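With one protein chain withheld, the remaining protein chains of the complex are depicted in position.
When the chains are written out, they are named A and B in that same order, and each has its own residue count from 1.
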Amino acid sequence: MTATHVEDHVHDQPMSEVALRSVAIEALLADKGLLTADQVQQQVNLMDGRTPADGARVVARAWTDAAFKARLLADSRSALAEMGISIPAETPHLAVVENTDDLHHLVVCTLCSCYPRMLLGRPPDWYKSLAYRARAVSDPRGVMAEFGTTLPTDTRVDVLDSTADMRYLVLPCRPAGTEGMSEEELAGLVTRDSMIGVTRLSD
Amino acid sequence: MPAAHDRGGWPDDTPIDRTEHEYSDWERRVDAVHQVLAAQGIRTTDEMRRAIESLPPEQYESLSYYEKWTAALEILLIEKGILTAAEIDAKAAELRQRGL
Partner (left out) sequence: MTTISSETVRYPDGAAVRVRVGAPAHHFRTPAYIQGHTGVVDALCGTYPNPESLAHGGDGLPRQPLYRVRLRQTDLWPDYAGNPDDTLLVDVYQHWLEPA
């Protein structure tokens, strides 16, 4: 780590002990030639560039192109490649699950924080919280209610606990009254939370 | 009794805190350091999860997300003989002196 990068971390508030240790570890790894500050910054930039807008583009394409949707649900890797989005060759893999009037999906990772970062970026704090991880599996409707979503009782809820090599993206229902909208306008309607499944777009 | 990380279905009456914070520089960078080391084959995601799960339950529940990532990074790098705790202590002290 160069002096310049250390100075970048100097703020009015002293860093917490743990934060300081993270900077120390990065500096030592750089001293030993195991990484460079530029490599780390490139990775930061890559993750900063991944946002729910990526997932929203995919959802809007699926809404407007039935053949694309079929490919996306059957084999997300090749379908996303068409849009210039790459899924790792080995792991994690991604599956897209489709909501309908009768079926709603909710995604959680009870063991850690598995999340479709390739399409949504870094997860929100609540997704990683102990309360969400505890309750999303045992009380999905109660969790959704806290996000303002009340599902009809006869709508089935499928909770996806992504414990392993799969990541899940929810394909929300297309809101009514959007028939005339362009793909770009539709993408603007799609929220991150609807792609996790804690909300619906029609509410 | 499941391990502290195995949270599914734990009795929990607390509402979900939906406050979101903007990730600070050090959080973004420790996330990135993990990915860079993974790309070089120095550590795997599963090793990182195992290291986080090895934290004492009270730390697991009290540390923030990226504090846990930092703790896991330290555990793995020491275990692999890449860094020592004394080196990290010394570097952290030096950085503190420089105003961090």
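In this text, a contact is a pair of C-beta atoms (placed from the backbone, for glycine too) under 8 Å apart; a residue touches a chain by one contact, two chains touch by 3 or more.
Since this is a predicted model, take the numbers as computed values, not measurements.
> Pick from A:14, A:49, A:142 or A:188: which residue touches the chain that isn't shown?
Going through A:14, A:49, A:142 or A:188 one by one, A:142 is the residue touching the chain not shown.
> Check each of A:65, A:98, A:125 or A:158 against the chain that is not shown and name the one that touches it.
Selected residue, touching the omitted chain: A:158.
> Have a look at A:78, A:91 or A:178 and name the one touching the chain we're not showing.
From the options A:78, A:91 or A:178, the contact with the absent chain belongs to A:91.
> What does the interface between subunit A and the hidden chain look like in terms of residue numbers?
That gives, for subunit A, the contact residues 90-91, 93, 95, 110-111, 137-142, 153-166.
> Which parts of subunit B face the unshown chain closely enough to count as touching?
Residue positions of subunit B that touch the missing chain: 2-3, 6, 8-9, 44-47, 49-50, 53.
By definition in this document, only the chains that are shown with their structure count from here on.
> Using mean C-alpha positions as chain centres, tell me how far subunit A is from subunit B in Å, no decimals.
The separation of the two C-alpha centroids amounts to 20 Å.
> Within the complex, which stretch of subunit B touches subunit A?
Residue positions touching the partner: 5-12, 14-21, 23-33, 35-37, 40, 42, 49, 52, 61, 63-67, 69-71, 73-74, 77, 82-83, 87-88, 91-92, 94-96, 98-100.
> What does subunit A use to touch subunit B in their complex?
Residue positions touching the partner: 6, 8-10, 14-29, 32, 34-35, 39-41, 43-44, 47-48, 108, 110-113, 122, 124-126, 128-135, 137-138, 143, 146-147, 161.
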